[in-house]
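One protein chain omitted, others in place.
As written, the chain order gives the labels A, B and C, with residue 1 at the start of each chain.
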Amino acid sequence: MTAIPLVFALLAAGIWLSALAERFASGRRFPSGTVFAPLLQAARLLSQQSVRTEHPDGLNWVLSPIAYLTLAVAGLSVVPFAPELAVAPLDTGIVLWGACEALTIVAVFLHGWSANSMLPLIGGYRFVAIGLPAMLLSMFVLIAAALPAQSLSVGAIVESQRSLWNVVRQPLGLPLFLLLGLAISLRGPMDYGDAADLSGGTAAEVSGPHRLAWGIARLAMLTAFAAMGASVFLGGYLGPWLPGPVWLALKTAALLLVLTWLGRNLARMPAPRMMAALWLVLLPLSFLDLVIAGVEALP
Amino acid sequence: MAARLARAPGISLQHSIRHAAILLVAGRYRDTDRSALCRLHDQLPQPRATAWWGAAPLTDVHDPVTIAEGDDPVPQLRRLDRDLLRGARASEPDWLPDEPPNAWRGKGDHGQGGKGMMGGVPYGRPMAMMGEEMRDGLMLDAMTVTIGPFLRTLPPGLSLELTLQGDVIQQARVATPAYSASGIASEPLLRAARILELLGLPDLARRARISAARGDDDEGLVAAARRRGALLALPADLADVRARLDAALRRGAAPDPGEECLVDRLAGMEWQSALLRVASFDPATLSRIAPAAEPEEGEEEKAA
Amino acid sequence: MTAADLAFYVLSAVAVVSGWRVFRTDSMVRASFLLMLSFIAVAAIMLMLAAPYIGMATVFMMAVEMMVMALFMVMFMMNPAGLNPMSMVHQNRLSIGAAATAFVGLTVAVLFTDLPHEKVARQAPVIRDLGHELLGPSMLVFESAGVTLLAAMVASVVLSARSGRFGPSDEGSRPPGLEPGGEPAGRVPESEQEDE
Partner (left out) sequence: MTLTAVLIVAAALIGIGLYGALSQQSFVMLMMGLELILNGVLLAVIAFWSLGAGGPPRGQVLAIVVMAVMAVEMAVGFALVTAVFRRRQADTTEKLGTLKE
């Protein structure tokens, strides 16, 4: 059961690192105490009023950030920190992760729906339209990664990369998977839920502690995704000299930084264009990825 | 004016009033926009404060914080923020009575203000009614809403009355025209910054704003925008926006859109594309195609 | 009572109660997600029944399905949030009677049947078995399901898309004439028949 504290330590470190990376990436100068800036921001939000809109769907309004955060934790629970060291070393690890992806879309939609306001609702709607195809192609990519391992368990997928990491073996896999990461953590080119053109989208009406909870949940999902991506494509805990959990943390951090950079430096196209790109270009690419994995798996 | 804030350390401009702590009213505003300003203010979460930078405070505001037009607002804003957080300054009360747009309490079959399935004003607002979807002909709910005049993604002062089905605009009407702009407010780079923000490139937008505030050329800007896919992201039916963004990044004159009417062009467009198109016009063109500009100047932004 | 039994009772209660609430809430969006909750509870029971793949896949599928359902609700239904409480129910008594009959009948059948009791072995490699079965002896079944899904996809696009082969479907599209300028081929739409 040493895995449980490891999960929460990784989550906390990931949230803090990505909040910090976000600040550095923005290129702003900060007066002092930059390292603690996320904490200060959190304290500020805690002291603010949590405004309620008129007649929201009260239950879902409260539940959606909680569900989002829970899904991040659940997704992280199948990631192994060392051989046989995961909170839930399931045989169906990546199916569980897929279920978490799908439910994340539900959580974001509910967040937009429950505010009873126009911009959040449009954000929720748009996110579903883009999120579902993105999730679909991520599943193909994950199945391709499961092929050489001959198992749906994340631990087995990591073990199958002892000779060669999946990022090399299946070059299409990681880039396509990163797209999904940008989508489910609501950032940059795939942020159709909380985008600036909707004044914050599903989060446009939240303030104070509620906004803090939503922000933490977003970063937690980003961390969970990065850990998953590091395990499936970058060999997870595998690596010389250092112990497994350290390697996983390092690779997770690297993916976090890549995602943060991509999120701030790629333009977001209008939703219909992105929709066409997802269905007509990227989904066939994920099939191609599956074919490549299949051909390689031939004895 | 707000372009000058782009460089200020520790101050970030927010997209939603709910995310802000301080409302900064920069420049003059129209008398007709007063009620919109009050509504905006009342959506600020507490503790909250308003600063008037080169703007006349509303008469009934108690103890207003005013900043002269030529002054640097950053030190004052910082002090204000610190006082608010420490409780040294009381949070501002609502400026408008907190009441729904229509009375609903106790009315109707269940006290929710509605009648039957679709009638009445449940919880203060009428329900969306069916209308034909433009692209597909399905009868779907259409909602009429007004956005602006202080929406950050629109040019200051412009407010549009939109009939929306999902994120597609069925019908548009200019409710109030944009403020006419002169000096720095008509700087092309500010327009480019707004477009870049709509494209999800906040850092590049900030770079453009800083360059606009300095009033110098930033040669790398076009290349940087190109590298990040800003021009590529615009689809073929937004080719005019692409051309105007390219021109604005070079601080050049945009190609003349000719005799087009803005609101007609917006019908049938999806939300982000529509905002991109609105943001791409320079103030002079905008006042021509989205008519009846008034001789005032002003900008309003939110700072935290 | 073991912890597993307790978990089973709680999950069953969640599945049944949320299934019942689906038809009792005014908000259509809540209704679809209550149904999803019911499915998730059933999926958790299936996990306890040593069917991890089917359970997880159910959650995955139902999350997507109910999401789409919620969107359709908001699209098609007037008053999707249930702001004006309403009752859209017909033949209520008959339905309650039928439901009660079905439940009682099935329960009686369950209670009075001599059910076999052979549990799945604890360490059985059920997922591997499933994979070998699907791509081995039951391949025909599996492929039939796949082809059926493909047919359903084609059918749903044909049914729901507006653009017909000869014009928008809701305007009664008809194919061109067999010879240039001739009478349009195909069946004459009902509406035009009445005009003649």
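By definition in this document, a contact is a pair of C-beta atoms (placed from the backbone, for glycine too) under 8 Å apart; a residue touches a chain by one contact, two chains touch by 3 or more.
From a predicted model like this one, the values you see are computed outputs, not experimental measurements.
The chain not displayed here makes contact, within the full complex, with B, C. Mapped onto chain C, the interface with the missing chain covers residues 4-5, 8, 12, 15-16, 19-20, 22-23, 28, 31-32, 35, 38-39, 42, 45-46, 48-51, 53-54, 57-58, 61, 65, 68-69, 72-73, 76-78, 88-92, 94-96, 98-100, 102-103, 106-107, 110-111, 115-121, 124, 126, 129-130, 132-134, 137-138, 141-142, 145-146, 148-149, 152-153, 155-160, 162, 169-170, 189-191. Think of the hidden chain as still there; on chain B it touches residues 130, 137-139.
FYI, only the chains that are shown with their structure count from here on.
For this structure, the chains sharing the highest number of C-beta contacts are A-B. With centres computed from CA atoms alone, A is the chain lying nearest the middle of all the protein shown.
A separation of 30 Å divides the Cα centre of chain A from that of chain B. With centres defined as mean CA coordinates, chain C is found 29 Å away from chain A. Among all residues of chain B, those that touch two or more other chains are 123. Shared contact sites, meaning residues of chain C that touch two or more other chains, fall at 74, 83.
Those residues of chain C whose C-beta lies close enough to touch chain A in the complex are 27, 29-30, 33, 36, 52-53, 56-57, 59-60, 63-64, 66-68, 70-71, 74, 81, 83, 127. For chain B in complex with chain A, the touching residues are 9-10, 12, 15-16, 18-19, 21, 43, 45-47, 85, 100, 123-124, 143, 145, 151-153, 164, 166-167, 197-203, 206-207, 228-230, 232-235, 238, 270-273, 275-276. Only residues 25-31, 44, 47-51, 54-55, 118, 122, 125-126, 188-189, 191, 195-200, 203-208, 211, 264-273 of chain A touch chain B when the two sit together in their complex.
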